[in-house]
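Missing here: one protein chain of the complex. Every other protein chain is in place.
Per-chain numbering from 1; labels A, B and C assigned in written order.
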Amino acid sequence: MTIRALVWNENRHEQTNALVRQLYPKGIHGEVAAALEEAGGISVGTATLDEPEHGLTAEKLANTDVLLWWGHTAHGEVKDEIVQRVQERVWEGMGLIVLHSGHFSKIFKRLMGTPCALSWREAGEVERLWVLNRNHPIAEGLPEYFEIEHEEMYGEPFTVPEPMETLFISWFEGGEVFRSGLTYQRGAGKIFYFRPGHEAYPTYHNATVRKVLGNAVKWAYNPATAWKRVNEAPNTPHDKAPVPLEVKGPRLHQDGEEGFR
Amino acid sequence: MTIRALVWNENRHEQTNALVRQLYPKGIHGEVAAALEEAGGISVGTATLDEPEHGLTAEKLANTDVLLWWGHTAHGEVKDEIVQRVQERVWEGMGLIVLHSGHFSKIFKRLMGTPCALSWREAGEVERLWVLNRNHPIAEGLPEYFEIEHEEMYGEPFTVPEPMETLFISWFEGGEVFRSGLTYQRGAGKIFYFRPGHEAYPTYHNATVRKVLGNAVKWAYNPATAWKRVNEAPNTPHDKAPVPLEVKGPRLHQDGEEGFR
Amino acid sequence: MTIRALVWNENRHEQTNALVRQLYPKGIHGEVAAALEEAGGISVGTATLDEPEHGLTAEKLANTDVLLWWGHTAHGEVKDEIVQRVQERVWEGMGLIVLHSGHFSKIFKRLMGTPCALSWREAGEVERLWVLNRNHPIAEGLPEYFEIEHEEMYGEPFTVPEPMETLFISWFEGGEVFRSGLTYQRGAGKIFYFRPGHEAYPTYHNATVRKVLGNAVKWAYNPATAWKRVNEAPNTPHDKAPVPLEVKGPRLHQDGEEGFR
Partner (left out) sequence: MTIRALVWNENRHEQTNALVRQLYPKGIHGEVAAALEEAGGISVGTATLDEPEHGLTAEKLANTDVLLWWGHTAHGEVKDEIVQRVQERVWEGMGLIVLHSGHFSKIFKRLMGTPCALSWREAGEVERLWVLNRNHPIAEGLPEYFEIEHEEMYGEPFTVPEPMETLFISWFEGGEVFRSGLTYQRGAGKIFYFRPGHEAYPTYHNATVRKVLGNAVKWAYNPATAWKRVNEAPNTPHDKAPVPLEVKGPRLHQDGEEGFR
């Protein structure tokens, strides 16, 4: 069985900045996709902001097992109805890997329900990521810690909900710390936030970072059939209850109504 | 120190349905407010959907420690900008108690990031709530379990994130179960979802339910000064870092910029 | 790759009680093992209390991926050093499935750190298990809920830590509820508690229960190499630190010492 991954990127820095274009001639999406292809067992597609429906049609999402998300300057341009569509697909069981500045994407903020804010600095400093559970599938093949020579700093407090698991914590040369690998379950969907990936540095060429990306896709993959009714509020009439009942007292609703929204 | 609670109610059934009006002549908000006043140490106000800004002006929210929310048929009429305002106030530290059909309110769905769906039935059946941690502040003074003679059934799966604590689980006569008391932390705000409260039954006249409401307000109250910058992404320049740095490598940002949204 | 499961059973009721012997002529361990063999991809062994070292030698545990545990009247006879051995193997990454009355086993209480108490009743009543996340690997192939015609009742409060995930909640005919499927992570080991399985009823012949057992083994399996040093406290000397340091201030320890226990 092959996992169907889709790498989404706003793909703007690549158009406007020579440095980013030089680092990522295939685009950040292209480089992340290449990393996933190396992992084996994953078929990879890409989608970008300027495609129709941002490249995220209902059909394409229905055929995606795990979505990866990189965005930064154009979070605000992502249409709300597309965000809603992605969110519902996560609830149904699609995995989601949110990368770096995607912490402020609409989709991540909606799924977390919190500010997802942090402090930051662009100074090319060293980031060292410590692995908290080296036997977790996302840490497969990793050393006790790994370093990225130049990275943007993200510092705590990172205002997200307590995660299911804290997998990585970063140490920064300038004195900050950050929870850089966090897992969540929302509906049937598994979510992984992975911090590194500043567009001005060659982070997605780093072999360990690439390894994490492949591992994360495999972890987030849920082979179960999509949970189509995850967002419905079905009425179970009194005579269809597991223990059938006679109605007692007054009623405002009729059997079979939908829940109000 | 007195806790400043605000009870919000859409206040529609009370206008359109004689039964509800008879059960709650002061409105559901009025009856919940009365319960809080009995608890002591709480000053209580109310607000309803049809007031300007739904009664939730920035000033009123700034002077609210804990907000209680009852809504049902009119979730869709609550303005998005007001929901955003309430959400930000929760992040700053305001407590939030979401009641019954409020599971489908915009504010609860936004804070949870999940469908918040469930199954349901209106048959006047018995609900028995089991207390999982009888020493939790919200369970203060409760017996091992308590019953509500007639209630609407809500059944699992309740598609919410794993809570900080599961406090109550309900048994229903018709055969379903439900996690009826759940705590969450989102930003600086404490959130409690409490299931009972169907408008067609006298649930908010039940002494144990009233006890829970008062306990919950006391639990959700955070005496700390509002966390005003919880939603900001401050830049910490290289020379202001805890360990001052020289900039290495290329840069796309300037010192002191705001994070992109 | 085949998962190596080991089913441990105290195997006492089978010797002393004709009813249990008739229900489980192969022993409860034998019937649970048969269920796992039906699941496919699992090689199954068994071990019982009265074997040398309770059938849990260091070598056998080293060659076990997932251990299942059924005990009841003889929890107190399980030797502490064997419990310690099992616990350390869980920390290294062995999965553990704790069944029914195993809630009071030494190994479960040690891993949880809590009383693991509950209320109970043996009246042959109906148990109905509701599935909270039907797309979870442990729920693969299950309906929305499933029933067991005759079961012992276990009632809340079940004094365990908040789980990683609450997967099943049971409704009992006599009015109680219980969190019947709970997942935990402890060290590198994944743990699943599964409630049904009273020795006086044919629960382990129930097709859905058997399905859960197989699913749980597959979920709890961690293919990573055992985390052998999970219980060690290594010293990292100042000159071997990721950022090498000069020692400042006084010292009580020497480089390379072991942490005190």
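Some points to look at:
Rule of thumb we're sticking to: a residue touches a chain if its C-beta (ideal position, glycine included) is under 8 Å from a C-beta of that chain, and two chains touch if they have at least 3 such contacts.
Bear in mind the structure is a predicted one, so any value in this text is a computation, not a measurement.
Of the candidate positions A:V66, A:V131 or A:L213, contact with the hidden chain is made by A:V131. Note on the undisplayed chain: of the listed residues C:A5, C:V32, C:I97 or C:M164, the one touching it is C:M164.
Residue-level contact of subunit A with the missing chain is found at 128, 130-134, 155-158, 162-166, 169-172, 175-177, 179.
Residues of subunit B in touch with the missing chain: 93, 128, 133-137, 140, 145, 147, 164-165, 171, 185, 188, 222, 224-225, 227, 242. Against the chain not displayed here, subunit C makes contact via residues 13, 17, 19-20, 72-76, 87, 91, 101, 104, 110-115, 117-125, 150, 153, 155, 159, 161-162, 164, 173-176, 184-187, 199-201, 230-238, 241-253, 259-261.
In the analysis below, only the chains that are shown with their structure count from here on.
Subunit A and subunit B have Cα centroids separated by 27 Å.
Shared interface positions of subunit B, defined as residues touching 2 or more other chains, are 155, 162, 164, 175-176.
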